[in-house]
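A single protein chain has been removed from this complex, and every other one stays in its place.
Chain IDs A, B and C follow the sequence of writing; residue 1 opens each chain.
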Amino acid sequence: MTTGRVEAFSDGVIAIIITIMVLELRAPHDVTLAGLRPLLPVFGSYVMSYVYIGIYWSNHHHLLHAAQHVTGKCLWANLHLLFWLSLVPFTTAWMGENHFATWPVALYGSVLLLSGVAYNILVRALLASPGNELLANALGSDLKGKISIVVYLVAIPLAFVSPWLSLALYIVVAITWLIPDRRIERNFGE
Amino acid sequence: MTTGRVEAFSDGVIAIIITIMVLELRAPHDVTLAGLRPLLPVFGSYVMSYVYIGIYWSNHHHLLHAAQHVTGKCLWANLHLLFWLSLVPFTTAWMGENHFATWPVALYGSVLLLSGVAYNILVRALLASPGNELLANALGSDLKGKISIVVYLVAIPLAFVSPWLSLALYIVVAITWLIPDRRIERNFGE
Amino acid sequence: MTTGRVEAFSDGVIAIIITIMVLELRAPHDVTLAGLRPLLPVFGSYVMSYVYIGIYWSNHHHLLHAAQHVTGKCLWANLHLLFWLSLVPFTTAWMGENHFATWPVALYGSVLLLSGVAYNILVRALLASPGNELLANALGSDLKGKISIVVYLVAIPLAFVSPWLSLALYIVVAITWLIPDRRIERNFGE
Partner (left out) sequence: MTTGRVEAFSDGVIAIIITIMVLELRAPHDVTLAGLRPLLPVFGSYVMSYVYIGIYWSNHHHLLHAAQHVTGKCLWANLHLLFWLSLVPFTTAWMGENHFATWPVALYGSVLLLSGVAYNILVRALLASPGNELLANALGSDLKGKISIVVYLVAIPLAFVSPWLSLALYIVVAITWLIPDRRIERNFGE
């Protein structure tokens, strides 16, 4: 089975996740610039989640581009990843509307952690599929994915010391991921 | 006519169904873990519906992958299936927000039942299309689909005895379906 | 330019239109069957609009399948059609929530009328594109489209006599369209 429809469905789900987050930005009745100020934390958390979902889309794009075959197990590993990503709008809203309070920031990180684990499971399911031997060569050790998970595991409890420290770590992870997976691109790109 | 655009449109509708259910998870104002507790039944019903919609997407994917041709009748059998699936977010919300009360649980099962029947109608419409002879061989008797419908017919009235019994049966059906249709995969997969 | 991306984008918009209508079906707090009764007109108008949007998707599918080339003018004729269809969720909600009152029923028909006209403009834009000569043969006179427009023109003022008469006419038009455009299917289908 080819990867075409898995990509199309994932694109649909990710496109909707990225877009419905904006519904949390409700137009204020105040028509001055001051009316926008209460929206700033909501906007800030939207930007962070947009970047994170963008990273997942971009890496997912590279990953499935390199893969040649998907099995039934891969379909469910993919649905499992999309499940955790689908919770991002909720954790983004809870965090943004409550000005980055402790529990919302910890939950936000937990969903990032579980999404990271789910991505790792998807990579392994694709590697285990027959016909994806080239992918194995291209992917290498996935060091960046493993480090991210460790950073999340540090950042989540840190929210109970200071949520801003956790946020700083989430931003650091995002920045490291903004660089696309050059190993795949080097091997498969034109 | 090829199956490409039917898949694309179905992917779109299913992606949106799966994603708008998450809008029912409204961010609470309480920033403690206790603030999430009232959301637990909503979350639980979201998980169940996510799995069900995922099953439909996965089976739909296998089914249309095996089919070669769609007629106008197939388009409408597909739209009919999507209609019942489109009601899942409503029944999920009614059930989750009312802590799995009798009528919501019975209605939830009824929409599952009608979706199951609609899927069966779609299978038959595809089998009746010229050029899909290979699909007939691959599909076999669709025993699992028929058993599911019988289980729903038992589970719906059972909600008036105890909604938890019905839920247990819905979960049993979901688990049996989580295993993809190996008959098709065996015959058509790589 | 090929029709691929026009189809994909239209599929996306139509899939969202069909799905967000269901958001109007808000889960009641009443957990008895009586709690669903006030939703009946909302549900009824949803069913009608679902069928109409399904018809447009199905005909659009047949039309673009038969077309080979799209020009910039076709893109805008298509966006113009999608604009009127995008108003269907609004008119559906206004009509359903107000139990099929006169003005909502008249406005609902007006949006159907303008969608019908927009579809006709799209057909003509496609026919005028170079390389679509086969489409011209396949489409014939589009009698059904012209009759629909006449029926809408009768049904809209009739809402001020009785909205139920208008609704009956909308349903009659829908039934005539449920039969896919066999002329195209006969010529281009497998």
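The working rule: a contact is a pair of C-beta atoms (placed from the backbone, for glycine too) under 8 Å apart; a residue touches a chain by one contact, two chains touch by 3 or more.
Bear in mind that the values here come from a model prediction, so they are computed numbers and not experimental data.
Residue-wise, the contact with the chain that is not shown comes from A:I18, picked out of A:I18, A:L85 or A:A106. Where chain A meets the chain that is not shown, the touching residues are 7-8, 11-12, 14-16, 18-20, 22-23, 25-29, 31-33, 35-36, 47, 50, 54, 57-58, 61-62, 65, 178, 180, 182, 185, 188-190. Not every partner is drawn; the one left out touches chain C at residues 1, 5, 8-9, 12-13, 15-17, 20, 23, 69, 71-72, 75-76, 79, 82-83, 86-87, 89-90, 93-94, 97-98, 101-104, 107, 130-131.
In this section, only the chains that are shown with their structure count from here on.
Relative orientation of chain A with respect to chain B corresponds to a rotation of 90°, obtained by superposing CA atoms and rounded to a multiple of 5.
Chain A and chain B, compared by their mean Cα positions, are separated by 26 Å.
In terms of their C-alpha centroids, the spacing between chain A and chain C amounts to 37 Å. Within chain C, contacts with two or more other chains are made by residues 12.
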